[in-house]
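The complex appears here minus one protein chain, its other protein chains still in place.
Entry: chain A
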Amino acid sequence: MRGIHKLCTRGISSKNPRSISIISKIQTSRLYSTLPPNARLNIPTDFSTTPLLAHSSQSALQNSELPPEVRNGTTKRMNLFQSINDALSLALAADDSVLLFGEDVAFGGVFRCSMNLAENYGSDRVFNTPLSEQGIVGFAIGAAAEGMKAMAEIQFADYVYPAFDQLVNEAAKFRYRDGSEGRHVGGLTVRMPCGGVGHGALYHSQSPESLFTHIPGLRVIMPRSPIQAKGLLLSAIACNDPCVFMEPKALYRAAVEQVPTAAYTLPLSKAEILKEGKDLTIVSYGHPLYTCSSAIEKAEKDFGISIELIDLRTVYPWDKDCVLKSVQKTGRCLVVHESMVNAGIGAEVAASIQEDKETFLRLEAPVMRVAGWSVHMGLMFERFNIPDVARVYDKIKKAVEY
């Protein structure tokens, strides 16, 4: 896993883009080697060859979810932060009511997602806020309630908790409590970088998605790639429900693919089958999909099985049908996520599988979970905490041997 450069952490962010590019150059080699010499499974993802990314223009445009005019268009090589920047730019260009704000977004954002947007769309529409998460989200709710499309950025998902009241008690319940008056904050999208990055420790690594999936009224989305990020983010902006959009920060620079240059949306609350298989279903989302993909490659070879890989994309309200259908076919299911196992997405997926009569009857093994341990993210222990290829491989083995 490639680390973000140190300047991108809270409190020591630089306002000088030049110093950032210098640091980036120095950091082309890995600073944090996690690869023991004899490792066969835990080899870092090679993002330049992973089948989860569209390495050619042709493969990017083959996507059947894209409308024909986009499929006949052009692509551009982008990493995740560039595709998010592209989506934000398209949204700002298309609709005057789109606003983008948060801590340090004006100079481009500590992860460069809002680069050049203040310059291009004006400081009235792209601006810094005071350092107050409850203020950012409360402000965004008010702007959305009065008809704006408010794109609020929380600098790290780890810092969303001060805004929890605003998200849970206000944003999620706004339409419901307004009843037939019909006012809502559907124009609200809260973006936040999430997930481990190798050295983020307790407060630059969290993935609090399951805290939001317990809240009716919110849509919780996590893309896995630049193409997905662009399409899902534009969908979230267009969507009339408030959306929590979580961006795996480890992929900001690492995941690079050909991304259609036109504006397009991808469906919310719809999972995507990344790879078909018949013996086991793996359900995941976000960054661990790459881990799953590597583990699948090894396990299929070693055990002579075929594995289906599903990306939930929207973790709530989630595409239960897609998962149930797949597990009815394979009879085995493994859920993989980075955040803690306790009461995580895996719990909901596993419970839904055993609760569905038809799927329950076809189960040939218990539904298994590979997730973060129920502990905090200690700095030196990250590589033992985040699900890796060996752990996913081992659970695959246990599921098929059950």
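In the analysis below, contacts are C-beta pairs under 8 Å (C-beta built on N, C-alpha and C of every residue); 3 or more make two chains touch, one makes a residue touch a chain; residues count from 1.
The criterion applied here is as follows: contacts and distances are computed from a predicted model.
The chain absent from the displayed complex carries the UniProt protein name "2-oxoisovalerate dehydrogenase subunit alpha", chosen from "Autophagy protein 5", "Replication factor C subunit 4", "2-oxoisovalerate dehydrogenase subunit alpha" or "Light-independent protochlorophyllide reductase subunit N". Of the listed residues A:Arg177, A:His214, A:Lys278 or A:Lys398, the one in contact with the hidden chain in the full complex is A:Arg177. Only one residue from A:Asp86, A:Asp241, A:Glu308 or A:Glu338 touches the chain missing from this view: A:Asp241. Of the options A:Leu52, A:Leu66, A:Leu99 or A:Ile386, the residue whose C-beta touches the omitted chain is A:Leu99. If you put the hidden chain back, the residue from A:Gly186, A:Gly231, A:Gly286 or A:Pro387 that touches it is A:Gly186.
Touching the omitted chain from chain A are residues 96-97, 99, 124-125, 127, 129-130, 132, 134-148, 150, 162, 165-166, 169-170, 173, 175-184, 186, 216-217, 219, 240-241, 269, 317, 320-321.
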